[in-house]
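The other protein chains are all here in position, but one chain of the complex has been omitted.
The letters A, B and C name the chains in turn, as written, and every chain counts its residues from 1.
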């Protein structure tokens, strides 16, 4: 299935950082056209009034009130909304033949109960949840080709799951290689990951020149990561400790991931394992042995860059993974997923380098 | 009048940046004791819960509800509140023998009508306004010695008025030296100047790596600056254009001030004029000729640093003035003022250097 | 003249910020191919080793030693070098039919003596200097179409000259409208404008959370700006004071420019003047009346955004101009210029929006 005409795109809730990033990327995509964009609060406002950076690109686009927006004319609708919105509108859109890509959490967690516990709401459509595919091209490409709903992977989870992917698959094929009870992900995220909201704790005078951990009582991304790592490793009792930190950068996630070999003398060639696994993955870049990836090396781009270390040759593996939380961690990965769902070149609209310095 | 016992200090509204800075400074002041601190919204909360940086110093202090707080036991009450609060409580406190230092604008503008126009409220006590002294030690020291109310100079105004002080006094003594119609103050302020408030435009993802002007339609500090410059220069028709900008630093104001000689050939020795004027002012530091003061050179300190230039020896004078907006621009200058009002050493509690790097 | 095959590009000295930005932009340009790239110091090094952000794009490119590099095979050679290099290599390349785009200052100043005075070196080829065209599409488009050498406009000058362009042209047509003796440009530039060099004053611990002016004794961009403003206004005795400041952002220039009407009552409609002048200039964006452009609104893009104010309707005009110093102020404008010199669509490879947040 290849599209001759441009894909008609609708976006629900594009006033946050994920939304404006989606708009930025789509202006560079040669095979899409943004037709409808909705916002309850800002209905009637021109997109370029809210985002002057889009002047010269989307000058005629205005936020439409959700109830009046004709989303059913679209080929695909992206949800860049708070949790709970996509699931309430999904069935109608699907019935009208529209595909759905949700950047919130409505279709991430496969277990209904886990969803309810962490997101404090009942799931509106458990059958669609069962049908939805996890939005992560490197692990779900085949399923995404035929999917009607993609529940996009979270920002932290993307860095950790792809950072561990070769190890998890190796464990699946060689059970007992790694200690699956002691995995630790010490992650650091730039401030844009906290969203665009009026919150005193996020203002520059509080955040700049500051750093701290948060969420040690439990973070919603933890069940998502564990779900996927168990799936990839075929191990039901894998566990992981996730400690997120708030980094005074605008963009960027750096996950430092710790995994132990069960046998300290295991001679596995980690560098080769990683390079081979990702040889055909354009957007996952395994750096040369001994590297320390920098968050800025992916700023504004859809790449995830990785390095794998084994300090002093002991039993501990240290994986360093960086991504732009708004691109590979959100809007970029969503467009990559859309490309797959519509049979386009997976790189379409996404093949530009990071902005450095 | 010298105090034998410690001065009892009350603070109304200490939950913002000016307030916490006042608390920080007072913990280092050997002759004061913070007795009462009020907050409507946070009554009952321990000060160290809101500001963990004060653990080890003010562990027993809690915010009291304004209506129950016994402010009349204090020797002095600082108002670190929104505009309009100090003037509503001033008379009662004065009647009880308490001195008042207002860090808001209630007692800055001498003209009642100007106050009403810019602050959109009627002044509650015009007679006290007439009595109040402008809180700026370098220009009002004698008056402050006997003042009951000090209306502290604003942050931007401090940098501009002290930056121009030697020129204004020279003009007063030699009328017609400068073109008083074309003064421009191009000022840049760090983000803490915008206060501690939940405002999307202030969050780190919006502010960091960004810079812009604001307030070109008119800024409340403009009438204050003009009032003072007219006073200092004894010139009724002096005018000034004030263009503030938002700087992605936490603290710091840098004012670049442009004044023209009427006569391009005027041989006035500006460096000497500045050095002589401020020779006895500990907190105003005239840098050697040719210097470019840095905002960080005053970070966290009560100093204002100045350099005066005359590019290519032409008719234009460029004054560079830096201060910490929360210290010399607010809480530090308020404590300096308090020292004067109570006959203490003016440097008491304030003689520490900037924090660099 | 339109190119059927890809334009062969050579770059001399691409290890700095201007160079890597040029590489980033050219990877997105559909009609160019980077064939040769030289570096004395880093000869032999892979471009992606120095700039991991270019992995996946220029994986086969290595820095060649200047003496061995075959630059004559190129259609165009960009110089992203220190001052003095381009002029020493220009004649040989021109003789071989190669066009030259110099991002340094060798071909900016038309007056040989002025060049020598400010850059402390004798000009190597005064005849080529006479032939060279100032690299600024909005003012030199017709001349650039047939140029063999473009001396690209400096970063600060671009913001100031385009910021003043409508006023200068109006003055040319209506002499005596503005006071041409009192123009002031108070400019602020992000740190990347200082280049990628091992200099203690530029390290993050010195620069972050800091701000200061510099260059008040004289800055090399001043004669360039005055040269162009005199040209545009047809006024030989125009003068200007230029005060640059160092801003703790990575990218971005904000120029706040002050110009006075000679007649305070002049009824000229400035907003309309600006909008009409730039109506056909895609990369110059006049914001709605009352706006304050932000540097981030152009981050990573080739746009220059402008607002024009007349505070309180008096005689002073305040122009606010923002650009990305590495794009519109350097590499982007150079590619825009190349597009013109080769008869391509001027927007080719440059029509993407800013990266925000």
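As a working rule, contacts are C-beta pairs under 8 Å (C-beta built on N, C-alpha and C of every residue); 3 or more make two chains touch, one makes a residue touch a chain.
Please read all numbers here as calculations on a predicted model, not as lab measurements.
K.L.:
Considering the whole complex, which of A:7, A:54 or A:205 touches the chain not shown?
P.N.:
Looking across A:7, A:54 or A:205, the contact with the absent chain belongs to A:205.
K.L.:
Quick one: which of A:252, A:329 or A:349 touches the chain that's been left out?
P.N.:
Checking the options A:252, A:329 or A:349, the one contacting the hidden chain is A:252.
K.L.:
Of B:45, B:198, B:312 or B:355, which sits in contact with the chain we cannot see?
P.N.:
B:355
K.L.:
Residue by residue, what part of chain A touches the chain that was omitted?
P.N.:
Given the touch definition above, chain A has residues 182, 184, 186, 188, 190, 205-206, 209-214, 216-218, 239, 241, 243, 245, 247-252, 254, 256, 258, 260, 290, 292-296, 299, 309, 311-312, 314, 316, 318, 320, 322, 357 touching the missing chain.
K.L.:
Of the residues in chain C, which ones touch the absent chain?
P.N.:
Counting only chain C, the missing chain is touched by 17, 190-192, 194, 196-200, 202-209, 248-250.
K.L.:
For chain B, which residues lie in contact with the unshown chain of the complex?
P.N.:
Chain B touches the chain not shown through residues 17, 20, 24, 27-28, 51-57, 192, 196, 208-209, 250-251, 282, 285, 287, 293-294, 296-301, 303, 305, 351-357.
Note that only the chains that are shown with their structure count from here on.
K.L.:
Please find which chain has its CA centre nearest to the centre of all protein CA atoms in view.
P.N.:
Of the chains present, the most centrally placed is C.
K.L.:
Once every inter-chain C-beta contact is counted, which two chains account for the most?
P.N.:
Pair with the most C-beta pairs in contact: B-C.
K.L.:
If you average the CA coordinates per chain, which chain's centre is most distant from that of chain A?
P.N.:
With centres defined by C-alpha atoms, farthest from chain A sits B.
K.L.:
Express in whole angstrom the distance between the two chain centres, defined as the mean CA positions of chain B and chain C.
P.N.:
Chain centroid spacing, chain B to chain C, equals 40 Å.
K.L.:
Report, in whole Å, the distance between the mean C-alpha point of chain A and the mean C-alpha point of chain B.
P.N.:
Distance between chain centres: 47 Å.
K.L.:
Report, in whole Å, the distance between the mean C-alpha point of chain A and the mean C-alpha point of chain C.
P.N.:
Going by mean C-alpha positions, chain A sits 37 Å from chain C.
K.L.:
For chain A, give me the residues that contact two or more of the other chains.
P.N.:
Within chain A, the residues that touch at least two other chains are 17, 192, 196, 208-209, 250.
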